[in-house]
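With one protein chain removed, the remaining protein chains of the complex are shown where they sit.
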Amino acid sequence: MGATPTSWYLVLSAILFAIGAAGVLVRRNLIVIFMAIELCLNAVNLTFVALARSLGSVDGQVIVFFVMTVAAAEAAVGLAIIIALVRTRETTNADEVATLRW
Amino acid sequence: MGVDAAIIAGKALFLMLAFVLQVMALGVWFERKVSAVIQDRIGANRASIFGVAAMGIVNTLVADPIKFLLKEDVTPANVDHLLHAMAPVLSLVPALLAFAVIPFGDVLQVGDRVINLQPASLNVGLLYVLAMASLSVYGVVLAGWASNNRWSLLGGIRGSAQMISYEIAMGLALIGTVVVYNTLDLQEMARAQGHLLWGWLPAWGILYQPVAFVIFMTAGVAESKRIPFDLPESESELVAGYFTEYSGAKHLMFMMSDFVEVVLVSALVTVLFFGGWQVPWLFRDGFHLPGAAFVAVPSLLVTILQLTAFGLKLIFFTWLQIVIRWTLPRFRYDQLMRLGWQGLLPLALANVVVTALVVLLLERAA
Amino acid sequence: MNPVAFLVLAALTIAAALTVVLHRNPVHSALGLVSTLFLLSVQFVGLDAEMVAVLQIIVYAGAVVVLFLFVIMLLNLQIEVRRTGGPVLVGVAGSAAVALAALIVRSVAGRPATGAVEVPAGFGSATALGERLFTAYLVPFELTSLLLLVAVIGAVVLAKKKA
Partner (left out) sequence: MVTDVSWLRWIVIFPALGTLFHVFVGGRAKGAVKLVGPGVLLAAFAVAVAAAMRVHGMEEGGALRDALYTWIVAGPLRVEAAFRVDALSMVMTLIVTGIGFLIHVYSVGYMHDDPGFARFFAYLNLFITAMLILVLADNLLLLFVGWEGVGLCSYLLIGFWYQDEKNAIAGKKAFLVNRVGDAGFLLGLFCLVAYTGTLEIQAIEHQHLDTLRTAMLGGWPVAVVIGLLLFVGATGKSAQIPLYVWLPDAMAGPTPVSALIHAATMVTAGVYMMTRLHFVYEVAPAALAVVAWVGAATALGAAIIGVAQTDIKKVLAYSTVSQLGYMVLGIGVGVAPAAIFHVVTHAFFKGLLFLGAGSVIHAMGGEQDMRKMGGLHAHLPTTFATMLIGTLAIAGVPPLAGFFSKDEIVWGAFAGPHAQPILGIVAYAAAFLTAFYMGRMLFMTFFGTCRASHEVQHHLHESPSSMTTPLIVLAILSVFGGFLPIPHLVETVVGHHAEEGAPYSMLLLATGIAVGGLVLAWVLYVRQPELPGLFAEDFGQFYQLVFDKFRVDELYDAVIVGPLFALADFIAFRFDPGVVDGAVNGTGFVVAETSSIWRRAQTGNVQHYALSFLLGALALVWYLARS
C-alpha cells in the first residue's frame, strides 16, 4: 500500500469543483449559492494542499490561508447583503433579484 | 503498533474515566449541593441506597441518570428528525474530543517504556482545542432549529451569536500564552511551567498572562453557556432555550455536555495558567524546596502526585465556575455583546500586542 | 495517505458535497458543507498540512458556516418549493459542470503520477507556515488584514437597519 497519487486528489478536487459550480448555477436560493461557492473554493484549496505536498513547498498551504481569509470576508459581506436584500425585497431567490438595482 | 494503539486508547480511557467523568459527576453533585448551601437549603438528599444517601451523591449520580435514561424520549411532531437526533450528539462529542490533547501528567515510566501522559500529542494542540470548541456550536444551533419551536430557535440564534463572539476573545487570549510558551502543544506548555523564578516561585502561566487568564476564564464560562451567560437557555424567558423540546437521554446529553465543557475550561485553565500537572517544587527526581533543601521521591510516586495535583486543580476550577454560576445574575443580551466585542476583544488585542512587544524586547536584550 | 482510506473519504466528501447542492433544506445544505469541510480537513492532515487542517475547522466550520446557519435562522428560511432555476438552465449548467470536471480529469490523468516527495519534519506546522507568511508573503498578509477590516465595516453597514 503506497501513498495516494497526487492526481487522485486533483480528480477529487475537480469533481468537488464541478459540483460546486453546478450548485452556483442552478440553485435559486442565494445562501445555497453562497455555500456552493465555498465548495468551489475548498475544491481549489484541496488542489493547493495536494500540490504543496507533492512539490514539497509550504507556499501552497500559505495560499490556502489567503483563500480562507478571502472566503471569510466574502461570507461576511455576502451574508450582510443577503440580510439587506431580505429587508428590502423579502426574497432570497436569485431569479427574483434581477433588476440590477436597489 | 498494537501496543502503542493500546496505550493511546488506555490513556484516553484513563483520562475519560478518571478525570472527565469523575469531575463532571462531581460537578453535578457540586451543582446541587453548593447551590443549596449558597441558597441556604439542603439540596439533593432524597434517594438513598440502603439508607445511605451519601450527602446526595446517590441522588445525583445514581438516581437522576437512571431516571433520565428511562424517561420517554419525546420527539415533537413536524420536526427534522435527523437533525433533532443529531444535535445532542454534536453538542457532546466535540467537547469530549477536545480532551484528546489535554496532558494530565508528565510521563509514566513502565520498565524502559516512557509513556507521555497525554492522549494525543499534536503540534497544533491548542488550535485543535479551539477547533473542537468551535464545532460544539453546531449542537446548539441545530437543536434550536430542529425543534420547530420558537423558543428553541431564539435560543439557537442567541447561542450561535454568543459562541462565535466569545470564541474570538478566547482565541486572542490564548495567542498571548502561545507567544510566551512559544509552542502550541499543551504538554510542552505544561512542562514550560516547571521551572522556578528566583529559585522559589513556580513559573506558572498566571504570572505571565494574568490578563489572558481573566479573559479566557470569562470567555470560557460564556462558551459553556452558563449563568451569567446562559441567554441561549434562559429558563425565565425561553423555557429552556435550544433544548426545550428534548427529553430523556437526549436531554441528559445536553446536560452532560454542559458539564463536560465546564471541566474542559477547568482543564485548559489548569494547563495554561496554573502549571497543569505541576506540583510546586516537585521535579522528576523529587522536591527541590527553596533554600536548596531536597527530598528525593520515587518516579512512580512523582507521577501519582502529579496526577493528583492535576485532579485537584481541575476540581478547584470546576467548583469556582459553579460558585460563579450561583452568585451572579444573568446579563442582558446587549450587555453580553458589549462585553464580548467592546470589552474582552480590545483587551485581548492589547494583551497580544503588549505580550509580543515584551517578548521581542526581552529577546533583543538577551 | 492510504489509497483505500482516501477513496472512502473521497466518496464521503462527494456525497456531502452533493447534499449541499441537492438538498431542499438550506440547513441540511449547510450541514453538508460542514461535513465536506471536515472531511477535507482530514484529507489535509493526510497531506501533512496540520495547520491548514485546524484552521479549516476553526475558520470554516467554526465561523463561516455558523454564520450561514445564523443567517438562515435569522431569516427563517423554509424548505424550498422549487429549488432550481428553469430546466434549460439546469441542463446547460449541469452539462457544463460535468464537462469541466471531465476536462480537468482528462488533463490530469494524462500526467505521470508524481509520487510525493519526502518532506522535512514540521512541514505544514504553524512554524513553517508562519515563516513563509511573515517573510515572503508579508505584504499580502498585511493587505489581507486590511481586506478583513473592510469586510467587517462593509458587513456592518450593509446589515444595519436603516434608521
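As written, the chain order gives the labels A, B and C, with residue 1 at the start of each chain.
Throughout what follows, a residue touches a chain if its C-beta (ideal position, glycine included) is under 8 Å from a C-beta of that chain, and two chains touch if they have at least 3 such contacts.
All figures in this text were calculated on a predicted structure; none of them were measured in a lab.
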Omitted chain's touching partners, listed by label: A, C
Full-complex contact with the absent chain, from C:V42, C:L74 or C:L100: C:L100
On chain C, residues whose C-beta touches the chain left out of the figure: 85, 89, 92-93, 96-97, 99-100, 103-104, 106-107
Positions on chain A contacted by the hidden chain, ascending: 21, 24-26, 33, 94-95, 97-100
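Keep this in mind: only the chains that are shown with their structure count from here on.
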Overall pattern in which the protein chains touch one another (line/ring/star/complete/other): line
Chain pair with the greatest number of C-beta contact pairs: A-C
Distance between chain centroids, defined by C-alpha means - chain A, chain C (Å): 6
Gap in Å, rounded to a whole number, between the CA centres of chain B and chain A: 34
Set of chain C residues in contact with two or more other chains: 51, 55, 63, 67, 72, 74
Chain C contact footprint on chain A (complex, rising order): 1-12, 14-23, 25-29, 31-32, 34-36, 38-39, 42, 45-46, 49-50, 52-56, 58-59, 61-62, 64-66, 68-77, 79-84, 86-87, 92, 94-95
Parts of chain B lying in touch with chain C, wherever the complex brings them together: 80, 83, 122-124, 127-128, 130-131, 133-135, 137-138, 141-142, 144-145, 153, 156-157, 160-161, 163-164, 167, 171, 184
Chain C - residues contacting chain A, complex: 1-4, 6, 10, 13-14, 17-18, 20-21, 26, 29-30, 33, 36-37, 40, 43-44, 46-49, 51-52, 55-56, 59-60, 63-65, 67-68, 71-72, 74-75, 77, 80, 82-85, 89-90, 93-94, 96-98, 100-101, 104-105, 108-109, 111, 113-119, 123-124, 128-129, 131-133, 136-137, 140, 144, 147-148, 150-152, 154-159, 161-162
